[in-house]
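Down below is the structure, laid out as structure tokens.
Then we have subunit A:
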Amino acid sequence: MFTALFNYWVVIVLMMAGLYIVMASGHLVKKIIGLNIFQTSVFILFISMGKVAGGTAPILKDGISVFSNPLPHVLILTAIVVGVATTALGLAIAVRIYEEYGTVEEDDIAEMDNHDQDLDIAEYQRIESGK
Partner candidate 1 sequence: MIEQLPAIVLLLPLLAAPICSMIHNGDYAWYLAAASCWLAAAAAVGLMAQVWGGHTISYHMGGWPPPWGIELVIDELSALVVILVTVFAALVISALRESLRPKMRKHRHSLYYAAYLLCVASLIGITVTGDAFNVFVFLEISSLSTYALIARGRDRRALIASFRYLVMGTIGATFILISIGFMYMVTGTLNMADLAERLPALSDNRVVQASFAFFTVGVALKVAIFPLHLWLPNAYAYAPKATTAFLAATATKVSLYVLIRFLFDVYGLEFSFQQMRIDLLLIPLSIAGILIASLTAIFQTDAKKLLAWSSVGQLGYMVLGVALLNTAGLTAAIAHMFNHAMIKAGLFLALAAMIYRVSSSRLDDLAGIGRQMPLTMAAFTVLGLGLIGVPLTAGFVSKWYLISGALDKGWVPLAAMLIGSSLMALIYIGKIIDVAYFKPCKPEHAEVREISPTILIPCWVFALMSIYFGIDTRLTAGVAGRVAESLLGISS
Partner candidate 2 sequence: MLIAALGLPLLGGVLVSMQSQSPNTRDICSLVTAVLLFLLVLGFYPSVLAGNNPTLVLAEPIAGLGLKLTVEPLGLLFATVASGLWILTTIYGVGYMRGNSESNQTRFFFCFAISIAAAIGIAFAGNLLTLFVFYEMLTLATYPLVTHKGNADARRGGRTYLGILLVTSIGFFLFATLWTYAITGTLDFREGGILSGHVGPGTAMILLTMFAFGTGKAALMPFHRWLPAAMVAPTPVSALLHAVAVVKAGVFTILKISVYIFGVDFIAETGAGTIVMWAAAFTLTAASFVALTKDNLKARLAYSTVGQLSYVIVGAMLANAAGIIGATMQIAMHAMGKITLFFCAGAIYVATHKTEISQLDGLGHKMPFTFAAFFIGSLSIIGLPPMGGAWSKWFLLMGSADAGQWVLIGLLLLSSLLNIAYLLPIVGRGFFRPLPADDAAHASANTIQEAPLNCVVPLCVTATGCVALFAFGGAIYDYLLLLFPKT
């Protein structure tokens, strides 16, 4: 039991570590690092379920008859692409945020947004009182 499931458990810990970084970190780039780790760990889960004990890579060669399952490999190839695409877009947004706000720390941004809102309200009150 222990040995058979141990690697799943490690993978679960890895996944949760990634998820933790996403949620706990306030730095937008670090959040994306977390997402990356989360997704990559899920990939391990997929690939490990495709393994057949004593099998080889699913490339047909004479004299080999036991192959690991190719389907998870295909799925994960696709998923890796999806992952890098998300990373690129996320980073692009983070860069734009930095250009607009001068920071990529969530707390600082929230503060500035609140400030914006205050400005909006002040503007509103100015107009109201002016009338």
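The candidates were selected such that all candidates are chains of the complex that A comes from, given by their letters.
The criterion applied here is as follows: contacts are C-beta pairs under 8 Å (C-beta built on N, C-alpha and C of every residue); 3 or more make two chains touch, one makes a residue touch a chain; residues count from 1.
What you are looking at is a predicted structure, and each value in this text was computed from that prediction instead of being measured.
Touching subunit A in this complex, out of the candidates 1 or 2, is candidate 1. On the side of subunit A, the complex with candidate 1 involves touching residues 15, 19, 22, 28, 31, 35, 38-39, 42, 45-46, 49, 71-72, 75, 78-79, 82, 85-86, 89-90, 93-94, 96-97, 100-101, 109, 113, 116, 120, 124, 127-128.
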